[in-house]
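Inspection log for the structure reproduced underneath, given as structure tokens.
Removed: one protein chain of the complex. Kept in place: all other protein chains.
This part shows subunit A:
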Amino acid sequence: MKQDQDEFYVGYQPKAPAGIAGAVRGTVVLLLLLGAVAAFLIVREQKDIAAALFEFGVVREFEGVIAAKPYPMLRVARPDAAGDAEAFSRYLLVAPFKFGADPIVAPFDGKKVSLKGTLIYRDNKTMIELAAEDALREIGGGVGDKPVSFGEVTLKGEIVDSKCFLGVMNPGELKTHKACAVRCISGGIPPVLVVRDGEGTVKTFLLVDRNQGQVNQAVLPMVAEPVAVTGELVRLDDWWMLKADPESYKLL
């Protein structure tokens, strides 16, 4: 076997011959540079990160009226409300980890409460993760709500769990998040249909069946896949809700 110079080096020797030492040093420097460049190229392409936020560790107090159906929500009177169109904002309510808040809010349905929790928000949609203990306190009676129907529509989008999507995880959608979305929806987190208009506008629609019942278990096989849903569009204060039977959803 021929070599340019007959240098030979075994790692336990204290010092490598000049040619070998130079080649190794050069390679190490090259590898460090390549590693840093790779890190740069890979990280700058993480464009699946949304402008969404979870105020992890910050517990705030809220006041409003509980609407336990179809999914737990807190209705909060808007201070700036003119007329009655959207006089209330709705905050979706969920429990810690990957669980829905249904059992916690059920006894307070229709009642005015003071509530402790952590904010999760994305665009103009807001959610509250209830504090782990004594999250709700009754402080009075509430007002009824009045859903407004907007007729039949067909919408195309992706079914995700509202909690991660609104900010607890980022990305909280797409293939890599599928497993988690399945866990969350299965655990009671409200499923939403995310619809994009291709120009940056993202809208979310709460999914319920024709009787306004929860659809968590039925949508599991279609989570994080492109689907088309045809159903009745209904407005609940500042949230949209889509009433359709999950059997009629079409995978695209």
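FYI, contacts are C-beta pairs under 8 Å (C-beta built on N, C-alpha and C of every residue); 3 or more make two chains touch, one makes a residue touch a chain; residues count from 1.
Note that contacts and distances are computed from a predicted model.
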item: From "Phosphate transport system permease protein", "ABC transporter", "Nuclease SbcCD subunit C" or "Ferric reductase-like transmembrane domain-containing protein", the hidden chain's UniProt protein name; value: "Ferric reductase-like transmembrane domain-containing protein"
item: Residue among A:69, A:112, A:183 or A:235 touching the omitted chain; value: A:183
item: Residue in contact with the excluded chain [from A:71, A:99, A:165 or A:205]; value: A:99
item: Where the missing chain touches subunit A, by residue; value: 1-3, 6-14, 16, 19-20, 23-24, 27-28, 31-32, 35-36, 38-54, 96-99, 167-171, 174-180, 182-184, 186-187, 225
